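This is the structure I have questions about; it appears just below.
Shown here: the complex without one of its protein chains, the others still in place.
By letter and in written order, the chains are A, B and C; residue numbering begins at 1 in each of them.
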Amino acid sequence: MAMREIRLCVPVLARVEGEGALDLAMRNGRIETLRLRIFEPPRLFEKFLEGREYGEVPDMVARVCGICPVAYQMSAVQAIEGLFDLDPGPWVHALRRVFYCGEWIQSHALHIHWLAAPDFLGYDSAVDMAATHAAALRRGLALQSLGNAIVSLLGGRSVHPVGVCVGGFHAAPRAADVAALRQRLIAAVADAEALVAWTAALPLPPGDQDFVSVALRHPRDYPMNAGRIVASNGLDIPVSEYETDFAEHQVAYSTALFSTLQGRPYLVGPLARLNLNADRLHPSVQAALARTGISFPSRNTLHSIVARAVEIHEALLEAIDLLADYRDVPCPGLGGTPRAGIGFGATEAPRGLLWHRYELDDAGLVRHARLVPPTSQNQARIEEDLRGALEALGADADEDVLRKRAEMVIRSYDPCISCATHFLRVRVAPA
Amino acid sequence: MDAKPRLAVHKFSSCDGCQLAFLNQGAELLQLATLVEIVHFAQAGFVAPDATVDMAFVEGSISTPEDEKRIRLVRKNSRYLVAIGACATAGGLQALRNRAPGGAGWIAEIYPQPGHIHALPASTAVSAHVPVDAELWGCPVNGRQVLDAVRGRLFGVTPVVETDKVCLECKRQQGVCVLVAHGAPCMGPVTRTGCGALCPRLHRDCYACYGPAENANTQALGRRLADLGLSPAAIARRFLSINNAATAFRDAGDRWQEEDHGDA
Amino acid sequence: MSEPHLMHEAVICERIQESPTIFTLRLAFTDPEHKARYRFQPGQFNMVGLYGVGQSPISIVSDPEDEHLLDHTIRGLGRVSLGLSRLAPGGRVGLRGPYGRGWPLAAAEGRNIVLVTGGLGCAPAVSVIRYILRRRERFGHLTILQGVKHADDLIWRQQYERWSGLPDVYVGLAADVSAPGWFGQVGPVTVLFDRAPIAPGSLVMLCGPEMMMRAVVEDLRHRGIDENDIWLSMERNMHCAVGLCGHCQIGPYFVCRNGPVFSYPELKALLGERGF
Partner (left out) sequence: MAATGFLLRGHMQNLLDALRAAGYRCVGPQVRDGAIIYDTLSQADDLPWGWRDEQKPGRYRLGRHDSPWGFAWANGPQGLKPLLFASADTLQTARRTDEGALHFESATPHAIATAVLGVRACDLAALRLQDQHFLEGLVPDPHYAARRADLFLIAVHCTHPAATCFCVSTGDGPRAEHGFDLALGETEEGFLGTAGSAAGAGFAKRLPLRAAEPREQDALEARITAAAAAQQRSLPARDLRAALFANLRHPRWEEVATRCLSCGNCTAVCPSCFCHAQSEEPTLDGLSSMSVRRWDSCFTQGHSAIHGIVIRADTRQRYRQWLTHKLGSWHDQYGRSGCVGCGRCITWCPVGIDITEEAAGICGSGHV
C-alpha cells in the first residue's frame, strides 16, 4: 500500500467563539502529531486584578468572556463571599440561579443553532439554514432571546451585565417585569421540549470513547452555582481542594494552559454535567430525555448538543419555578466586610467548570487571582477526542471528511477561545 | 437595485462580546443577512478573512505582531471600517498591561515559558494602526449601535457619533442620580452615552464602560469622588478600568496615581 | 391643531451641480393641495428632510412669484447634506416650512443695495440677487462683493461675470490667497470697499462667516452706513425651526423665528462674543 500523507489547510475554522489552530500530521491513517493551538494574545486578567478592590472584580472578570460573563461574575462573587463568610440569603441565591439559567439558555441556544447544527445538517452557517429549517431556527432564536432577556432582567444587558455585586444584586427587578417575563418563559416550555427531541434526532455520528467527566454536584439541584467537584472516576472534593488534584501546564504551541486531573485529560461541560447529574434533573426534563432514547452517561461526545438542549429545558423550568413567588426586596445587595485570606469559587459555566481563587488583603484588595476557564480544562480532552475520532474514520478517509469531522469534534466542546483567541487553522500535514 | 453591500466582522484581541451585538439580534440578524451580503463573520459561519468588503466591523485590540499585519490587510480590503467596542476604540481592559512596567514580567508570572508568548508591548486601538471611518464605543457595543451603523451605510451616511454624557440619558429615563442620592462614585458625568444609562437605573454607579464623553471634566469629578471618601488610588482605578487607555481617562488616572504616590 | 413637525413629500424635479460640492435641488410638493397652499417670503428657509437620516434648514432660493418649484442650493457637508447630494431627479425628500424672517426686501425697495458675502456659495445671498434682478426697476444700484479664502474656492464665476455685465450692477471679487489666473483683488473682502460703489444711504446685506461680517460692519460704519441699514444672515444649529428646540438661540433671539436675517442693532451686543 502506498504511503498516504495528507496536506490540508482550512484558513479559519468557523463557528467557534474565538480563533485558534490545529496542527495535524497523519500518515496512513495514524495521527503522528496533533496539537490544538490557541494563540491567545495574553490578556493577563489575573494580573489586572491584583491591586483591585474586591468590589471591582465582578465587572472586570466579566470581560474575560462576552459569551459567559455571568459565569465569571458568579464564580467571583462566590469566592469573595466565601472568604468574607457572607451568605447573601435565599432571595439572592434563587435569583442568581435564575440569572445563570438565562446565560445557559442564551449560550446553549446560540451554540446549538449558530455554531453546531449547521455541521449536522450540512450547511456552512445558520443563515444558510434559514430557508430550509426556518421553524427550527426561529424557535432557537426565540430561546436565545429569552435567555438574553433573563440576564437583562437582572443585569440590564446580556453581555457584561451590570447588576451583580458581592453580596447580591444592585437592584431588584420590579415584580411586574418579572411576572411578564415569567409568562414568556412558560410559553416557551414546549419549544424547549421540542428542541430536546430535535437535537436527539439530528444525524449525529456515532462515537464511543472512554473519558472522565468532571462537574459540580449538589445534594439537591442540578449543578450550577454550588456543589462539590466530582468526577466519574470517583473523585469527590470540595471546591477549595481543586488544586490538589487538578494541575495546569503550558505547552509550547498554545497560550491557553492545559489542565489535567491526576495527570490525565478530562471533560467538563454540559455532557459531563449530564453524565454525572442526570438524576438531579427536573422530572419533566428527565421524561423528555428518556423519550430521546439516548442513555446517559454517554460515551459519545457529540451528544453534547443533546445535553445542551436538555440544559435549556432544565434552565427554563427552573427559572419558571424560582420566579413563581417573586417579591422584590428593597435592598438586595449586602456590603461585605473585607478580610484577608483566600476564597474559592466554582460554578458551572455553559462550557463547564469555572474555578476561581482570590487572595485578598485586609483592605479587600486582590493580592493574587487565579482563573481556570473550562476551555483550558477541555483542551487536552479535545486533542484526545480528535485522535480517537479521526483515526476511527479509517486510513482512506478523504481530507474533506477528516477536516469536517475535526471541526465537528472541536465545535462540540463549544471551546470558548475568547477566554483565549485567534485563528483556528487546521493543517493536516506530513510529519 | 444595486448589489448588496458586502459586510465583514473581524475579531482581534477581545472577549467576543461585541460580535454578540450581531449574534444576539436573533431574527434581526437574519433580516440583516437579506439586506447585506455577510462575507466574513467567522463566529456566524462566514469565512473569507481576506475578501474585499464595503463595510467591515472590527472587534478587539491590536496586541500581537500578527494582529498588526492583519489589521492593515483588513483596512486595505474594506471601503468603510468601523471599530466597535472598548478594545477596538481604546485598547480595552487588556491595555492595562501597557501601564505595567514589566508587561513581559506579567507574562512570566502566568506562563511558565514566556518565550512562547508573542505579544506586542502594548494593546492598542485600531485607530493607532490604520485610519478608521467610525468608532462605536462601549464595552460591549449593543445591537442598536451596530445595526444603526449598518442602516446608515445602506442610506449612504456615516453613523451618528454619540458624545453626550451618561447623565443626560439617565435623566431622560427618570433615573435618580446615584451620586447625589446615594453618594455612589458614579462615572456618568464623564462617560459617553449609548448604553441607555443602565447602571444608574440599576441603582449603581456607572463604571465608564462606554469611554470618555466629549468635554469630560475628569478633574472636577475626581475631586468629587475624593469628597465621597475615595482615596487617590481608588479614584485612579475608577479611570483606569475598561477604557484605561482612552486619553482623557489615562491622563486622569495618571494624575491620581501621582497624587497617590505623593501622599505615600 | 396644526402639525408643525409634520413633513410633506416633495419630489426632485431637477438637480443642478453648481460646483464639486454645491448642488441645487428643484423641488415640488407631490400633494397638489399642499403645493397650492404653500407660500413663502424671499429669504425664508425650509427644513429639508433626508429619509431615515435627518433634517436641515436650507434657504429657499427660488422666486416666490415665479413657477411652483422650490429651489434649494446646498453644500454637501455632513450626514444630511451629503446624503441629499446623492439623490437624483425623481428622488423624494421631506419638506416643511417656510420658516423665519427673510431679507428686508420691502425696506430695500427704491434703495441702493450692497451685498457682501463671504466664503463658499452663500445661498441666501444668491436668492436675493436673483430677486432684485428680476424686479430691477424697484431697486437702485446693486453692488455685489464676494470674498473667498482661496482663489480656487470661488464658485459661480460665470454667474458673477454675467451679473457684472448688467447695467447698474457692480461685482467685486476678493481672495485672501491668490492663484494663477485670479482676476479679482487679493485680501479680505473689505479690500473691495474703496473701489466699490457703496453710496451713503445704501442698504447692506451680509452673509458669511461671523468674523468676516464683523469686520465688514466695522468698515461700513466708518464709511457712514447707518447701522439700521445693515442686515446680517445668521446660522445656528437648528432642529425644529419653530422656536421650540432651543438650539438656535443667540441671546434673546431664536434664529429660526426672529431671524435668520437680523438688523445689526439687534445683534450688536452679542455679535463677536464667543459662545453666543
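What we mean here is this: a contact is a pair of C-beta atoms (placed from the backbone, for glycine too) under 8 Å apart; a residue touches a chain by one contact, two chains touch by 3 or more.
Since this is a predicted model, take the numbers as computed values, not measurements.
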Contact set of the excluded chain (shown chains only): B, C
Of C:19, C:41, C:249 or C:263, the residue in touch with the unshown chain: C:249
Residue in contact with the excluded chain [from B:127, B:163 or B:231]: B:163
With the missing chain put back, one of B:51, B:128 or B:177 would touch it. Which one? B:177
On subunit C, where is the contact patch with the chain that was removed from view? 1-9, 30, 49, 51-55, 77-78, 81, 90-94, 235-237, 239-240, 242-247, 249, 251-252, 254, 257, 269, 273-276
The missing chain sits against subunit B at residues 28, 31-32, 35, 147, 150-151, 154-155, 160, 163-165, 167-168, 171-177, 179-183, 186, 188-190, 203, 214-215, 217, 219-221, 223-224
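What we mean here is this: only the chains that are shown with their structure count from here on.
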Subunit A and subunit C: spacing of chain centres that average the CA atoms, whole Å: 64
With chain centres taken as the means of their Cα atoms, state the distance from subunit B to subunit C in Å. 42
Centroid spacing, where centroids are CA-atom means, of subunit A and subunit B in whole angstrom: 25
Touching residues of subunit C toward subunit B in the complex: what are they? 50-53, 79-80, 82-83, 86
Interface residues, subunit B side, partner subunit C - complex: 151-152, 155-158, 160
Subunit A contacts subunit B in the complex at 11-19, 39, 41-44, 46-48, 52-53, 56, 59-60, 63-67, 69, 106, 110, 114-115, 118, 123-128, 130, 137-138, 141-142, 144-145, 148, 155-160, 162-163, 165, 169-171, 249-250, 252-253, 255, 257, 416, 418, 421-423
